[in-house]
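For this depiction, one protein chain was excluded, whereas all remaining protein chains were kept in their positions.
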């Protein structure tokens, strides 16, 4: 996989908007992706950056959050890395079903379920030294685009 | 000075558009700059990136071009760094005046004169191991904006 | 990046809050504060108009869920106006379409 771009931002919420802008304009110029999938990627990236920044908030050393964009013939990957305390993605609490009145007590915990739905694949590498989330979208380069509306996928 | 963002791109012309987009959206969201000055900055950044990428082209090792955005109360700095062979900015050829018919023989060499006009200050640090161009714009943070149209400057 | 928050009282007994821009972890606190303020002013029938929202993430959803909970605990309610597919999608994936009443327009929201 070829590294297309690497970006370092301060671990502060105000920078997430620019990460969304960068990832979505890069994805739309380089990959054969429908607008709808670009929106999905934007949201997934935003969720992962929010988590990375919040994780970094829990430690005292100042560190940056790193966003890498990588590509291959058949895929686009966005890697979001933080130096936070890490977590176990398999051990997240399960929410009550939405029809349960208790559901309203959960204002949080929607990020990772959203990420899982929005991208084709997601991988978490988490240690007490930090977490890297890899968001994967399968799609060909923009040049291979087969249909008018950019929905060509491999 | 605080480093707001650091970006690494492959030394290839297709990435310059995204650098323009990033720098201009960051500058307009964080600094009290008029639209016209954002356009000037965009052009200066584009010229400096073009030179960095062309310089890198002359060497055989694959290297990235790094773009750093730094800020302070009174200024915004964009640093564009390459690992090319370096040059002496004081020894650039002087063009014939535009009214000279020979002027048409010069399709190039407009970049650095443009950069010098467009930003408040520019500094070149060039060695045989690489060049860093520092583009400097004096302006306050966006919060200090004094006038409606964003033209407040320090 | 500014979050637009405009309160429109012309549909009494409803208060319409029109949100404009991107709702994420950076801007969502302003939306939360505005909802808390409306409740504290006794405005308990709130319609949040999302038609001007370009982006909404889970932090934004969380604030809306929190607002609904707060209003219900005061015997009020919070309805939404949203027709944009990309915003609706976020409610659908998370199942929150079953929690919120989502209307096509402010007019139908205040008529209901």
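Each chain gets a letter, A, B and C, in the order it is written, and its residues are counted from 1.
Assume a residue touches a chain if its C-beta (ideal position, glycine included) is under 8 Å from a C-beta of that chain, and two chains touch if they have at least 3 such contacts.
Remember, it's a predicted structure, so these values are computed and weren't measured experimentally.
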item	value
Neighbouring shown chains of the undisplayed chain, as defined at the top	B
Contact partner of the left-out chain, one of B:10, B:111 or B:141	B:111
Identified contact with the non-displayed chain, of B:46, B:66 or B:139	B:46
Residues of chain B in contact with the chain not shown	13-14, 16-17, 20, 36, 39, 42-43, 46-47, 50, 53-54, 97-99, 103-108, 110-111, 113-114, 117-118
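Following the convention adopted for this analysis, only the chains that are shown with their structure count from here on.
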item	value
Two chains sharing the most C-beta contacts	A-C
Intercentroid distance (Cα basis), chain B paired with chain A, Å	30
Euclidean distance of C-alpha centroids - chain B vs chain C, Å	42
Contacts with two or more other chains, residues of chain A listed in rising order	17
Chain C residues counted as touching two or more neighbouring chains	1
